[in-house]
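Here is the structure we will look at.
Note that this complex is displayed minus one protein chain, with the remaining chains in position.
Now for chain A:
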Amino acid sequence: MFSRTQTILIPVISVVLGLLIGAVVMLVSGYNPIEGYSALLRGSLGDSFYIGETIRQITPYIFAGLAVAFAFRTGLFNIGVEGQLLVGWIASVWVGLAFDLPKIIHLPMAVLAGAIAGALWAFIPGLLKAKLRVHEVIVTIMMNYIALHLVNYLVRYVISDQQNTTSRVPESASLKSPFFEALTEFSTMHYGIFLALAGAIIYYVILEKTSTGFELRSVGFNQNASQYAGMNVNRNIILSMVISGAFAGLGGAMEGLGTFGYAFIHGAFSGVGFDGIAVALLGGNVAIGVVLAAALFGILKQGALIMPLQSGVPTELVEIVIAIIIFFVASSYIIAYLLQRFKKGAQ
């Protein structure tokens, strides 16, 4: 539909428009947009501590974005990233607590447990879709609630002794990085960002470079033609959900083994999984796009914490900006139309 330059321009213009309209909103409500935005930037990139915090924030966004994007590229809509992330989180913490092993085995095992748990959680909607044609959106939404309450139960009654949090995972299963902590004035930055970037590369390779990715994409576009070509459509639907869920589960493991180092009772959804939908959309469902979009989200969300203290602009403004950006990306036809007009006018 859109040309290559358009696919790049549309998200960029959306971001610019989002920020501009955010500025207008600030003006109208009596704040100084320059002060507001500079406070936001200082709060996310202003010094090494904030940079560390922002990078830590970006990590799960990358995984959540990849999870949504992977399903999307293969014709499925995974709204269940939130739930898959939660089960990944608890599984990685559980493995971290249950075993006593050298780090070189323990940490990969705990990370892997997160991926497997997320994959299994996504396997169910995949199976239902493949075998019974139940729409994955319905099932994944319901599975989110099951995940939330199941995880809370596990935290309280299985992994801890009627506590609100589990104990901390031992050093041998932790992603925490004393090196980065020292470098960033003791922010919570951990090694997870490297795993996230590796995840983006794996995403690219699976989808674009392997014969499995060829099949997954083909089934996503046209099931009839894929069946005609001898591909196993049902198997590919399940596989797509499983890989998507694994990315989501890894996002949870980053929180469980890195950011927090434990699991706790969630009163409500963390929202990272849902933000993953926006990240994937803004990133055009390609690896590099998802990383960039996750970075933007990380910066905005992190900066939003400091903005009210330094400039008086309430945190919610960032939510408005994000909402406007997503609005423009989602209604990209408006921008495509404007671009076309602009080109015509210039001629």
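Quick notes on this structure:
One rule holds for everything that comes next: a residue touches a chain if its C-beta (ideal position, glycine included) is under 8 Å from a C-beta of that chain, and two chains touch if they have at least 3 such contacts; residues count from 1.
Criterion: contacts and distances are computed from a predicted model.
Not every chain of the complex appears here, and the one that does not is recorded in UniProt as "Heme ABC transporter ATP-binding protein", selected from "Succinate dehydrogenase / fumarate reductase cytochrome b subunit", "Heme ABC transporter ATP-binding protein", "Tryptophan synthase alpha chain" or "Putative NBD/HSP70 family sugar kinase". Within the complete assembly, A:A225 is the residue of A:I105, A:A225, A:L309 or A:A323 that touches the hidden chain. Contact with the undisplayed chain is limited, among A:Q163, A:T212 or A:S331, to A:T212. For chain A, the residues in touch with the chain missing from this view are 3, 209-215, 217-218, 221-222, 224-232.
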